[in-house]
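Every protein chain except one is present and positioned as in the full complex.
Labels for the chains are A and B, by order of writing; each one numbers its residues from 1.
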Amino acid sequence: MKRVYAREEVCMACTLCEVHCLVQHSRSRDLVKAFKRERPRPLKRLRVEERGPLSFAFQCRHCPEPDCVYACVTGALTKGEDGVVLVQEDKCIGCWTCIMACPYGSIERDLAQGVASKCDLCPGEEIPACVKNCPNDALVFAEEGELAWLSTTT
Amino acid sequence: MAFYDYLIVGNSVAAVGAVEAIREVDRSGSLAIVGEEPHPAYSRPAISYLLTGEKTPEQLAYRDPDFYRRMAVELLAPRRAAAVDPARRRVTLEDGACLDYGKLLLATGGRRVTPPIAGADRPGVFGFISIADVAALKEHIERHQARRAVVVGGGLIGLQAAEALLRIGLTVTVVELMDRLLALNLDRRASATVEELFRSHGVELFLGAAAKEFRPRPGEERVGAVALAGGEELPCDLVVLAAGVAPRAELAREAGIRVVKGIAVDQHLATSAPDVYAAGDVAEAYDFLEERARPIPIWPNAYHEGRTAGLNMAGRERSYRGETAMNALHFFGTPAISVGQYDPPQEGYEVRELAGEGFYRRLVFKGEVLVGLVCVGDAVDRCGVATGCIRDRIPLSEEFKEKLLADFRFLSLPEEWRRRRIRGEA
Partner (left out) sequence: MKSYVLPEFWVDRDDYRCIRCGVCVNQCSYDTHYYDPEDDVVRAREERCTGCQRCAVFCPTNALTIRTHPYEYRPNANWRKENIRDLNRQADTGGVVLTGMGNDKPLRIYWDHLVLNASQVTNPSIDPLREPMELDTFLGAKPDQVDVTCGRVQGSLPPQIHLSTPIMFSAMSYGAVSYQAQLSMMRAAGEYGTLANTGEGGWRRELRVYGASTIVQVASGRFGVDRSYLNEAAMVEIKIGQGAKPGIGGHLPGEKVTPPVAETRMIPVGTDALSPAPQHDIYSIEDLSMLIYALKEATHYEKPVAVKISAVHNAAAIASGIVRAGADVVVLDGIRGGTGAAPKIIRDNVGIPIELALAAVDQRLREEGIRSRASVVVAGGFRNSGDVIKAIALGADAVYIGTPALVAIGCTVCQKCYTGKCPWGITAADPRLGKRINPDIATQRLVNLLRGWSFEIKEMLGGMGINAIESLRGNRLHLRGVGLAEWELEVLGVKGAGR
């Protein structure tokens, strides 16, 4: 399945991926309203890590054998036929077993709702919002097999 | 008489893991589950939400309502297995039915341990591991207008019960044999945090205290007080007895299958009997940290075991990757997580801690490798990154040990591992 991959050699930690991820997961889908009006404030589903010259954005790998789904005690986390790992918020009890299990650290606590929050690969969108809005092509939406070219830049 | 290619005894998480795995490989083989409870598989760790009324039993379902049909599983419930005959590949149910199988999975789980306390069978003394337990407890509370509860056992289940009882308005006292709460789940410092949480919410704690007797109310059969070994008597309207669980391995033992504490299994989760597998709390699966097999009665491990067993049953050879002890707890909104050997068993381990307001993190290293962790409060965020370090035995230099302690993120991992993680090569 297609996933979002980071190219750290061209990521400049602008965090526009985070901004647009948040907006994509807001009710209004409007930059200003999502940030300034909506309460609780919508959450971004990926994180940018930065230290010195090194930076990259990262979100759920939608693992073929997802530890979070296997660990989930309520069945709130599921891996669909399309391979996307999703949280069913009405089933999640906020026990954070998934946070303990995910080796990618890709699940965050939505403290306002008390449920797990994670990348859903933007259902309904051809390309996830983070990839579409990355100004430097530092995020790519690709099949695992298409990854070879990623390392050719430098 | 019926024949099933796959027969599963037990209808909880290990069974579901096995079903999902079997159906990944074999869409057509016949598959049945024998379950003693009348419900579809449900989220056992969330039963306290039944008590508080936040969830109905239906909302506790572990899978969607269509699950058994979708997976072409015949759910034989509520029925109970009475005997297994590995030689004839047959399971006999208590109602006399005989089920023949191609492959059998024993996923019978654990049962509540009843310590030698006088009056433990008295009305008003409840377990807290099933929907039925909670239903009975709830009914008791309503019928008797119960006001005061004593929870015997300051472990995970006991404290979940204690918090739920408190939230529905009861006065709660907890009696724990060890000198601290959650002695099997957290280190001493984290336990102290949890103790403080319970105390601040008005729960009285008796630590290092043994319940000696559940005494009746005057003139009644039902419980009216808990007498402690130290001489105190705690008046109460009900008792929740949560002194631990033990594997329910009788079926296997009586069938001549090798049982230690739990059912002994190999790396394919196969038991000593041909075509009989075991998974979940009843089995003794491999602990990759302890480097030995032992029962670890926790939900995620049960799923992994069930899944591995299912794959092997369906003919896709798969070795169990090994799990270890891990717990995600939360009390009064404060989360706490522990993984692995957070309390070093002997000398030769290195402990690093970081603590702040509402934040506690402890990492335990053996040489260059992380072997255990405890996180409380906001320190739990992304802690799976550290769990991954434990699982993958990622060698961490001094520099990365400090980075990891400060922040669970990929920049806290050595470069090669960071790259592997980003590419999704777990």
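Rule of thumb we're sticking to: a contact is a pair of C-beta atoms (placed from the backbone, for glycine too) under 8 Å apart; a residue touches a chain by one contact, two chains touch by 3 or more.
Because the structure is a prediction, the values reported are computed rather than measured.
Though it is not drawn, the left-out chain touches A in the full complex. Residue A:A138 is the one among A:L43, A:A101, A:L121 or A:A138 that touches the chain missing from this view.
Checked against the hidden chain, the listed residues A:M1, A:L31 or A:A112 yield one contact partner: A:L31.
Taking the whole complex into account, chain A touches the unshown chain at residues 9-16, 18-20, 31-32, 34-36, 52-53, 55, 133, 135-138, 153-154.
Criterion: only the chains that are shown with their structure count from here on.
Rounded to whole angstrom, the centroid-to-centroid distance between chain A and chain B, based on C-alpha atoms, equals 29 Å. Contact residues on chain A toward chain B in their complex (touch as defined above): 3, 5-6, 8, 47, 49-51, 54, 56, 58, 61, 63, 67-68, 70-71, 73-75, 91, 93-105, 107-109, 144, 147.
If you check the complex, the residues on chain B that touch chain A are 13, 17, 43-46, 49, 59-64, 299-300, 303-304, 307, 326-328, 330, 335, 337, 339, 380-385, 387-388, 391-392, 408-411, 421-424, 426.
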